[in-house]
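Missing here: one protein chain of the complex. Every other protein chain is in place.
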Amino acid sequence: MKGKHDMRGTILATVAMLTACVLGCGGEAEKQAAGSKGTIGVSVLTMTNPFFKTIADTITAEAAANGYATTITSGEFDVAKQQNQVKDFIVAGCSAIVLCPCDSRSIGPAIEEANAAGIPVFTADIACLAEGVDVVSHIASDNLGGGRLAAEAMIEALGDGGGEVVVLDFKQAESCILRVQGFKEVLEQHNTDHPDAVISIVAELPGDGKKDQGFKCTEDALQAHANLAGIFAINDPSALGARAALEKAGKADDVVIVGFDGQLDGRQAILEGKIYADPVQFPDRIAAMTVDSIVRYFAGDEVATQQLIPCELYRQAEAEADESLK
Amino acid sequence: MRGISKQYPGVKALDGVDLTLGRGEVLALMGENGAGKSTLMKVLGGAVRPDAGVIRIDGQPQAMLSPLAARAAGVAVIYQEFNLVPALSAQENIFLGLERATAGFVRAGEERRQAVELLARTGVEVPPGVPCRRLTVAQQQAVEIAKALAVDAKVIVMDEPTATLTPQEVQKLFAVIADLTRQGIGVIYVSHRLDEIEAIADRVQVLRDGQSVACRTAAEMPRRELIELMVGRSLEEEFPKRQRAIGQPRLVVRGLCRGTAVRDVSFEVRAGEIVALAGLVGAGRTETVRLIFGADRADAGTIELDGRRLSIRSPRDAIAAGICLLTEDRKHQGLVLSQSVLHNFGLPNAAHFARGSWAGGGWIDRGRERRAFAGYAESLRIRANAADRPVGTLSGGNQQKVVLAKWLQSASEVLVFDEPTRGIDVGAKVEIYGLMNDLAARGKAVLMVSSELPEVLGMADRILVMHEGRITGEISDPATASQADILSLAIR
Partner (left out) sequence: MNVNNDSATPVHRFRGVAAAMLADQGMLLVLVLLCAFFSVVTLDEQTPAGAEAARQLAASLPEELAEGGRLLVVAGRGGDEDAFAASLAEQAAAAGWQVVAVSQGGPREARGALEELAAGQAADVIACSSSAGAWGVFDGLGKRLPALAEARVLRPEPSRWPNFLKTTNLLNVANQIAVIAIVAIGMTLVILTGGIDLSVGSLIALSSVAGARMIRDVCGGQEAGLAGMLAGAAAGVVVCGVAGLLSGGVVTLFGIPPFIATLAMMLVASGSAYILAAGQSINQVPDAFVWLGRGADLGGIPNAVVLMLVLYGLAHIVMSRTTFGRYVYAVGGNAEAARLSGVPVQRVVLAVYLLCGLLAGLGGIVMASQLKSGAPTYGQMYELYVIAAVVVGGTSLSGGEGQVLGTLVGALIIAVIQNGMNLTGVESYTQKVVLGLVILAAVLLDRLRSRRG
């Protein structure tokens, strides 16, 4: 009896110490030395995507340079969790909140609460579409423009011959809808100007922005459309999934892939010629612009409600000159 | 063993017990449930570490820190619930933990040869390659003995080895034990069956309340004195007598059938009568009473109570009609061990203690339930303060009394006892017999199933003998019958 009693005590104590240790260390690492001006609470979509990791890291760095501390969290696609994080920001008395909403509409109530507490909210990359809430500014890539760039790359790659193209989309995300919209706009214009080299979109499949899903959809597309000439994938993982399917089917040289994002994997694939080109986004610029907006807001300057960061086209030539790939 | 002590929270399970076992000797370890036999065995088997005392084998002190160490020291314990892996074959079980292997590969051929040899020494025919769950109880026991022989055991401890064996199997086991002793192996034999002790034991040691109260040769220990030593008080008759007042037929069973287990069984039990179903294990006795209780569905047959035909499709129907069953397997079928005594008591009576009905279950009047139980606790002599303890912590006798109490409360008219005294110590046995008599005297119909022939002969007013699903004979005057009479009907 005595021995067991003691053992349980030991275990409890160990767990408590472990917890304290983890919390202590984590707390030290994440909560940057409190700046004089207050804390910015950040909740991104997911930390498993380097894009959002870059946003979070850059915000932390830029905020520190401007005298703000940051608390970084991630909703991991769970909007209820993200709502709780916002509530915790409010309780902790954050000066400003930056969100990459897990759901464009369902995030509304959380932002409403921040509004009620008088804390300004900024969105980065993903917009809030809920009505009646107050977002100071939305900072994101110019996805529409990026989509146009993607279409230009596709036209360039297919040359004068035209051909059949498949789009791997992700309809749940507003940004991806815009990319496809821009892509279609330019193709339509091209088709009216060059009726001899028509590029027709034969299918729009749900690639879900994931590698496995992109792989499956491309396999199916290859079955249905033997003459496939090009694939436009709305991000790098689905583009790489498409590439894998092409390699498996032995059609890697016949089908051109245009991706989106310009993440490290994507850029590497462009360097190796696996993906033709990416309109690249600049998460660091988005983050820097976000912090800049916060500083300007608190200084009483005018801040536009939407600020778009243009994308740039990135081909093999750019990849060869890219220092970060060496 | 010298001065073995073991303290459990609140209980001194063993208090300075000495035990000596000679080469080739059979020592019977006796005692009521809770006397400390199991603990002593666990100490021997290395499953429990004693607080004090030493164990010497051939003069060498042994540490006995784990079951493995005990095995290595030459002590093998065969528990009542066997330690066999059901999915593995006899051969694999025998060598479990000491596989004959080269670089991790089992030398199956060698194991097979040795297994056959070891099993032959047990005198029971066991196919070495068949999964143990498909073996009979006797065969499984043989595997356990072979397991002990495989490690060259000097001491074999057997806990209630005959509890589930048929009489022939028991005889075979005794032959094996005799054979073992000839090979110089000492056997410690734990049993409640006094006949068996007389048959095979050289010496008898009696434990009571964690202390050794007597140790004599079997010849010097008359049966009555032995019982009194175990119980610690003098007893009246082993099977209490009663006035018989047999009335009208109450339970009438006609043409009951289920597959090959129960074939066209018909009988009746009259008011104030105790009827016993006797026969070998597997003769269809338990199967028959399960049909009456609705635990299984009958293929054909009718059941009448007091002239009214019953439609019994589930235990609920049977209980509603006033039939109850005290199952042979208390732990798995009779009680919810993790729940308190009170909750078990209330289980079939929940509706009775409930006020109103709401969503399939009413509010339980806990006060009334507790008072009702207190009444039974007193009349059945269930241990005091037991009501809120998990029923699994009580001794077998007290558990059986709890089962009895719950059925008495549910106002049953027909009480079916399946092996009512299995695993129960002598003192509690007599009390249960008294209760059965009492119930019969109050005009209830009592049906019992038992493998213990003295019990059948001592208790029943009428004995029905079953064989292969059929009733093969009836003994209407047990007082003048003998065990042989029953066996001749049961074996055919």
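Chains here go by letter, A and B, matching the order in which they are written, and residues are numbered from 1 within each.
The criterion applied here is as follows: a residue touches a chain if its C-beta (ideal position, glycine included) is under 8 Å from a C-beta of that chain, and two chains touch if they have at least 3 such contacts.
As the structure is a prediction and not an experimental result, all values here were calculated from the model.
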Q | Interface partners of the hidden chain - shown chains only, full complex considered | A | A, B
Q) Looking at A:Met47, A:Ala157, A:Ala252 or A:Leu325, which residue reaches the missing chain? A) A:Met47
**Q.** Per the touch definition above, residue among B:Thr136, B:Gln211, B:Gln339 or B:Gln483 touching the missing chain
**A.** B:Gln339
Q: Would you mind spotting which of B:Ala219, B:Ala300 or B:Leu347 touches the chain that isn't drawn?
A: B:Leu347
Q) Among B:Leu98, B:Ala295 or B:Ile491, which residue is in contact with the omitted chain in the full complex? A) B:Ala295
Q. Tell me, which residues in chain A touch the chain that this view leaves out?
A. 1-2, 4-5, 7-9, 11-12, 15-16, 18-20, 22-23, 26-27, 29-31, 37-38, 47, 71-74, 76-80, 83-85, 87-88, 90-93, 95, 102-106, 108-109, 115-120, 130, 136, 171-172, 295, 297-302
Q: Could you please point out the chain B residues that touch the chain left off the display?
A: 9-11, 293, 295, 314-316, 318-320, 325, 327, 332-339, 343-344, 346-348, 350-351, 354, 358-364, 366, 385, 389-390, 393, 406
